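Removed from the display is one protein chain of the complex; every other protein chain stays in position.
A, B, C and D are the chain letters, set down in written order, and residue numbers restart from 1 in every chain.
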């Protein structure tokens, strides 16, 4: 999985039937130093992620979902909202602190 | 999924039987700043996308389609035509506005 | 799929049983501006592509083939020989014209 | 598979049900010259890898696990802890020696 920040949303009305009801988020990948990369992905969201949150993105070939609709042509999925990232160097993150930071800054 | 712009078409008559009747589009990937990248993909289209439209491209390994022909050797699929992309920075798009722009410019 | 030009062949006698009888081509990827990239792939050919022809390469995970031998460990497949590529800018190609060009030049 | 060094951990409480109980490690890829790359991956761990250890990462599409839960949306898996890497040039590693080095340095 990759770490990404939720950037926005994509709306598509003319789409495959298997894509109906899928919430699509634009997420921007987070580099090892914690900065945002230029790379992004449009990922299906089933965990209720909000703008600005850091999430885990799985780009597995068969993006199985809890409802068993594993044959929908989705190649990227938000699998979790990140609370903390703890490493011995570089990439660190705390959802709680970012919210505090966002409210203060 | 990735966001891409429909650039043109590919015609191939000598091909695998499982590729018969598949409409092939050349799509160019759109960067996070909204500019066109040099990367492209030839994707199967089943949503009726037209030249210049922004679409969602899925590059999942098994590109299942609505007809259940999931074993055709297609590795990229147009899964939807994009109406709007809304983000808090950078990438934004409105199909309606682009059409207006294209008609005026 | 990606557009590539057939560059040559690979011969391997000591290989997995599931690879027996598979014709292997070296193909070089074609950039959006029509130039050859440095990237290449060794792809299985079942459409009878010849040296110098432009082909469509699928790199899907399970490279199903018409004979149903979908479990052979092939990760790249020539799925069609390209007749024409038509775009509103950049990448354009006509098999007929290239042959004429090759015969004249 | 790729060789990577275990850098830290990721905690996510709001996630897909199929992700419950999965231990998530941040691993940083190791280049051919033995240096750490900037690229990282969040991988599921089922072998008990610890911070600083070199591990083998599989990024196969269907990350099957020993419990047969192969449909969980995991696209990267720690499949083994590396004891030694031996090549005729460049990349070499010995888990035993690194521990000694870490204890001395």
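The rule we apply is simple: a contact is a pair of C-beta atoms (placed from the backbone, for glycine too) under 8 Å apart; a residue touches a chain by one contact, two chains touch by 3 or more.
None of these values were measured; they are calculated from a predicted model.
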Residue numbers in chain D that touch the chain omitted from display: 1-3, 31-33, 46-48, 56, 58-66, 70, 77, 79-92
Residues belonging to chain C that touch the chain removed from view: 7-19, 24, 26, 28, 38-43, 51-52, 61-63, 71-76
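The rule we apply is simple: only the chains that are shown with their structure count from here on.
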Self-contact between copies chain B and chain C, residue sets same or different by half: different
Centre-of-Cα separation between chain D and chain B, whole angstrom: 35
Chain A, residues touching no fewer than two other chains: 61-63
Chain contact topology (line, ring, star, complete or other): line
